[in-house]
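Submitted below is the structure of interest, expressed as structure tokens.
Just one protein chain is left out here, and the rest sit where they should.
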Amino acid sequence: MSKLYFRYGAMNSGKTAALLQVAHNYEEKGMTIVVIKPSIDTKGDNKVTSRLGIERQVDVLLAPGEGIMEHMISQKPNAIIVDEAQFLTPDQVDELYAITKMYNVPVLTYGLRCDFQMKGFPGATRLLELADDIEELKTICRCGKKATQNIRLINGEPTFSGSQIAIDGTENITYDSVCGECYLKLRR
Amino acid sequence: MSKLYFRYGAMNSGKTAALLQVAHNYEEKGMTIVVIKPSIDTKGDNKVTSRLGIERQVDVLLAPGEGIMEHMISQKPNAIIVDEAQFLTPDQVDELYAITKMYNVPVLTYGLRCDFQMKGFPGATRLLELADDIEELKTICRCGKKATQNIRLINGEPTFSGSQIAIDGTENITYDSVCGECYLKLRR
Amino acid sequence: MSKLYFRYGAMNSGKTAALLQVAHNYEEKGMTIVVIKPSIDTKGDNKVTSRLGIERQVDVLLAPGEGIMEHMISQKPNAIIVDEAQFLTPDQVDELYAITKMYNVPVLTYGLRCDFQMKGFPGATRLLELADDIEELKTICRCGKKATQNIRLINGEPTFSGSQIAIDGTENITYDSVCGECYLKLRR
Partner (left out) sequence: MSKLYFRYGAMNSGKTAALLQVAHNYEEKGMTIVVIKPSIDTKGDNKVTSRLGIERQVDVLLAPGEGIMEHMISQKPNAIIVDEAQFLTPDQVDELYAITKMYNVPVLTYGLRCDFQMKGFPGATRLLELADDIEELKTICRCGKKATQNIRLINGEPTFSGSQIAIDGTENITYDSVCGECYLKLRR
């Protein structure tokens, strides 16, 4: 029985580099994979891109209401890999879970847990509830502690209100990853 | 900076025994702890009880709307430990998170992730979104695989509808822990 | 394919309680297990005993040169569980590893990593090299940090010389678990 994996981490913790490594490992062994990115993430179009300077074509740009099974059946992959998995809908996560159990295909998902207001992304929350294997990808705060939260900056200034989804680099918005203590201090 | 820990596991995975061990370890070193149980769990009254035959008095039976800080301030504990943490409200989880960061007190919580319908308990979902450290306590399915889901049985028969909370042992209800594959097969 | 698990932790971290929980979980599901203790550990005779006040009969008291396969074949267990696994010989660890792969029986081992001089126990070292799954059972130092090292006390005074094996409670010897920093400070 295959597993649903969720690898979560704050902004810039290396989720995409880890994904590209796993994709490479499968293909090096002669196996086939399907790389999925939810289409809500408009950054990078149909590519997944790591800040380390490596990237890869996406196989499926998945729309919010779209099913996954059809993509899987046509390609009979050895594994399914999902970047920006926080943008999956809860129903898509349920479908991925069923695929691991009914079709015995491992599914590896990478994404954020919470947004800049410390609210869970619906797709991430469902992954945390269902994943057979949860692992954190770690990065550090400027203070030296483990960064776990995401700060949204507008023109470099922290902001704590706004819509949940605003893609990095648009409308003068950037993000930084911080530890929980620094997050709470900044918010006060 | 202290951490918020969430130790999750299916029914009968040994969560309470693990909690009692941690409580013992703190007290053996001369430290003080506060053991909390949400009052929604009416089983065992003001005790936490492990199936291994060990138990312990609860310090605080916490009502759904009740604050935690007051209990903490009066007792200045070295750690806070919560059993049946899936019954915390999301606000109580947020408060526990703030306590770890602002008062530097570690908080260790033990609970289920999902109910018998594979829906997240609100307290567990919030813990999964916020916890600094997530770890699974494992148990096994009758088929030999890792059990991750909970089946509700009425007079020994699986049921997939009903209210989220029904305490084990009341109204002919019992629970069993199963793997994801067995769960999905039983549900069909 | 089954796995060889190594659950390590400092003295008094709850290894035996965790073992007793796993044994209970297997038997509750109607499965059979074989509980092994190396005979070098003379404490508790043919029992494994947790400081939480629970204990269990050992099925096999294993002598240093003794094979494990014979015990396994006669009993066809669903799992093998080993307490005080640091006292296994490296050859016995190799045999356990082969059993997991060739006979598809999971083996769960619990033990210390290093002795009171921060030297690895040969059985533990081999388990660390081979185990498919390594997990730490945590406890705390009096200073509040994670305890990872073991201090030997003679009449309550730390000592840093002597034979590797001296059972807790004999010859005025006791042990305490401390963090790495406290260990190095005490040793100076």
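Read from first to last, the chains carry the letters A, B and C; within each, the first residue is number 1.
In this section, a contact is a pair of C-beta atoms (placed from the backbone, for glycine too) under 8 Å apart; a residue touches a chain by one contact, two chains touch by 3 or more.
All values reported here derive from a predicted model rather than from experimental measurement.
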Contacts of the hidden chain among displayed chains = A, C
The one residue from C:Ala63, C:Ala98, C:Ile154 or C:Ile167 touching the chain left out of view is C:Ala98
Hidden partner interface residues of chain C, rising order = 1, 97-98, 100-102, 113-114, 118-120, 124-126, 128-130, 132, 134, 136, 145-146, 148, 179-181, 184
Where the unshown chain meets chain A, residue by residue = 12-14, 17-18, 20-22, 24-26, 28-31, 51-54, 78, 139-142, 144
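Just so it is clear, only the chains that are shown with their structure count from here on.
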Any chain touching chain B and chain C at once appears in the list none
Roughly how far is chain A from chain B, going centre to centre by Cα mean, in whole Å?
-> 27
Geometric centre distance via CA averages, chain C-chain A, whole Å | 38
